[in-house]
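Once you've had a glance at the structure underneath, I'll fire off some questions.
Note that one protein chain of the assembly has been removed; the remaining protein chains are unaltered in position.
Letters A and B mark the chains in the order given here, with residues in each chain numbered from 1 onward.
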Amino acid sequence: MNVDVVVAGAGTAGLVAAVRAAQGGAKVLVLAKGAGATHLSPVTLDVLGYAPERVESPLAALPGFIAEHPDHPYAKTGADAIAEAVSWFRDTLGEDYRYVGDLERNLMLPSAAGAVRPSALVPATMAGGDLHDGAPICVVGLRPMKDFHAALLADNLARQGHDARAVMLDLDVERVDVNALGIARMFDRPEARSLVAAQLAVRLKPGERVCFPAVLGLRDAMGVWRDLEHSLARPVFEVPTLPPSVPGLRVDALLVAALRRAGGRIIVGSEVVGAEPAGDGVTVRAGAAAREVVHRAEWLVLATGGFAEGAITLGSDWRARETLLDLPLAHMPEAGEPRFVPEYFDDQPMARVGVAVDSGLRPIGPDGARVHERVLVAGASIGGAVPWKEHSGEGISVTTGHHAAGRLLGAATSAKAAV
Amino acid sequence: MTVHEDNVLLDLVRGSLDHCVKCTICETHCPYSNVTSLFPGPKYVGPQAERFRTGEPVSPDASVDYCSSCGICTRVCPQGVHIAEINTRAKARLAESEGIPLRNQLLGRPDVLGALGTPVAPLANWSLRSKPVRALAQKLLDVHKDAALPHFSGRTFRRWAKRHVSPPGATKEVVLFHGCGTNYYEPELGEKVVEILEHNGFRVTIPKQGCCGLPLQSNGIFPAARSYVRRLAKRLAPHARRGVPIVGPPTSCTLMLKREAREILGLEDNPDVRVVSEHTYDITEFLLDLHDRGELRTDFKPVEETVAYHAPCQQQGHNIGKPALDLFALIPGLRTVEMQASCCGIAGTYGLKVEKRQISLDVGADLFSQVRAADPSLVACDAETCRWHIEQETGVTNVHPMDILHRAYGL
Partner (left out) sequence: MTTLQTEVLVVGGGATGAGIAWDAALRGYDVILVDRADLAEGTSGRFHGLLHSGGRYVVKDPVAAKECIDENVILRRVASAAIEDTGGLFVTTPDDDPAYGDDFLAGCAKAGVPVEEIDVAQALRAEPRLNPGIRRAFTVPDASIDVWQLVWALANGASARGARILPYHRAVALHRDGDAVVGADLRDERTGEEVRVEAGFTINAGGAWAHEIAEMAGIEGVSVVPGKGIMIAMNHRLVNTVVNRCTMPADGDILVPIRTVSVIGTTDIRSAHADDLPVTQEEVDQMLEDGDRLVPGLRSSRALRVWAGVRPLFDDKKGGGSTRDVSRGTALLDHRDRDGVEGFITITGGKLTTYRLMAEEAVDAMVQQLGHDRPCTTKDAPLPGSEDGAYMLAGARLRTRDSHLRTEQLICECELIERSTLEAGMRSRGSRNLDDIRRNLRLGMGPCQGGFCIYRATGILHELDRLDGAEASESLRRFLEERWKGVWPILHGDQLRQARLDDWIFQGILDVEHLPGAPA
């Protein structure tokens, strides 16, 4: 295909970049070797949760954080880009899946184990769990769901001074081994929902807000959530847990739909295996059955992920490589130095390894010079962050994806203007 | 007994289980495990159970039989685990250890069934629609009495092909791989495809062919599947070696040649299979490539229809997107609604089986309701077993995308 932009990778960063670019008029093709990590993510828009102490206000903490971490993706894009991206993200999902919160103050939400987890913006279906609010919580366990332990959650919240207790409900499901997705589909059905609500209502105390695992519907989460709040006459919120992430599936579906509406395309199962500069753009080679397909584009956005996705690998020779373009990596320990330390919770030397980029998100070499003119990097591929510790994963993905799209749209505009 | 082909690509297929990080993405997308607990899911049956399969003579898990081999899992896996391929190989070992029911032997050989039914087509067609006959077939063979079975044409496409000569003046050549479905049940489709290709300046060579072995493979009958595909490849290989593209409408069969024969059956080392695989194209893929090069004739007349397009799992397995949609976009007046369902549920011969019929209906339910909601005059779908199944369950006429193009060309 001949397109304006090829985005390699269909995770949050890739889809955000693709949607923004397509909305901006670019012809976009997303190529991914598989489904994106959005499927696994709690999709709470975590901008900055720990630095390393818990962050109360990302807005207040960011300038200091960026100053301390000049190689962090946030330092490359600047703090303003974060606000713009977050705003765009919220507007794009709109009322289909309304995100609440802002950068001024992190919401404090319970994790599925009962820790207190800071997030800047979260879906409305989760926001009711903010622990700044002192209302007592009834955590609802759903038998036979094995990926959510209400009693443990409540116990740990209680030990932190929150008023929380747990109840167990037996779901009327045929299967004895059913995952979050199966239960979410059940919640999509009004009859099943009302049964749950009826069973639960008699066990709730006045003034309690109700905490479910994140299974409140797949197709129409907002509708299901509102319906439950209505039947229970109490605030209801859901807590994300182990994959499959139902909220992640919702967001993925909405972003893909937005991409299609804007005229973009996506092929899941076609991995970008190589790209070469070609004139004013790039030729991109992608895998297909029995052969490679060649696409021509003006821009390639590399949003293939980091080590977790296999986009950056560490070989048995202890050397790391970015597998698509062999881009120079930042923060790699020297040869012979330890890659990991034996204490799990300590800072691991490999934690920040990722592609080195400039403020335009273009890949650069050790000397700072750009190595590709028409390649932009977004998401977990970028080095300098430890997102699972900082609680900055979705923030980085959304910000860098949005920023990358902005760069290439801006370049297109100025190219047009120049002509 | 280990056969050499079982060990070819051992690294690539069985070894790929090492890439599994248990992320659950495959089971999220598996249409079958989502509707039945008889199939524990691709992650379980593929990379997880494979660690427990150690070559014991009796296969430890019979539940692999409920894998449809639709291939969606491999396609969505972000880590590169060849899940469907692992599953299908496990099915073969199960078949070896438990034996193969007569039903599967029959359903696995559409060429044999086609050859048997064609000379007595009216009787065969009547039988297949006769309730008592179908009830008996269910009782004796476990083929569900309500499952959509094809309609014998009474003539074969091969017969037409033998008499057919492309008009002179063609500068380019293409080989048509038509498949059993076209040969015995839908010869008109084959004729239309030939005419479309000739309209675009191709001389169409239709060599002696045969069945690609996919239904045998899906039923775990690997030795027979291998000999089928070796024979087919031997006949097509000389053309491939001349650099002639091999093109066909049956999207499952072209995928079989492109990839599955190599990876699942392990025929990677067979030079005929390799060269054929490298030269095989799905017909919509081929025509869109022509269009990208500016070589496709676009003299389409308006076709005032609403068509719902469903890309079957195996078409998606080509990893080329949905070329049919781009071709439809060139046809004036045609309103296309893209179906967003992953599988219609028939999965070749899977949904014909009595123990799997309900599963196939549950899997296809989402697609059927999308079709009804779109209220189309036609459904377009690239695989024949899917077409027959969707047509029966929705009542809407199902055609191959080439049918619509043929009409638009006014040929």
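In this section, contacts are C-beta pairs under 8 Å (C-beta built on N, C-alpha and C of every residue); 3 or more make two chains touch, one makes a residue touch a chain.
All values derive from a computational prediction rather than experimental measurement.
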Visible chains that the absent chain touches, using the contact criterion stated earlier: A, B
Residue among A:100, A:152, A:204 or A:253 that touches the chain left out of view: A:152
Those residues of subunit B which, in the complete complex, touch the missing chain: 2, 4, 7, 10-11, 14-15, 17-23, 37-38, 40, 43-44, 48-56, 60-63, 79
Interface with the unshown chain - residue positions in subunit A: 40, 42, 50, 54, 111-117, 144, 146-149, 151-152, 155-156, 158-160, 175-177, 240-243, 306-310, 313-316, 318, 338-345, 350, 387-389, 391, 393
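In this section, only the chains that are shown with their structure count from here on.
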Centroid spacing, where centroids are CA-atom means, of subunit A and subunit B in whole angstrom: 36
Subunit B-facing residues of subunit A, complex: 1-2, 32-37, 39-40, 174-177, 179, 181-182, 185, 243-244, 249, 265, 267-271, 286-291, 293, 308-310
Interfacial residue positions of subunit B with respect to subunit A in the complex: 19, 21, 23-25, 27-29, 34, 37, 74-80, 255, 258-259, 277-278, 280, 292, 316-321
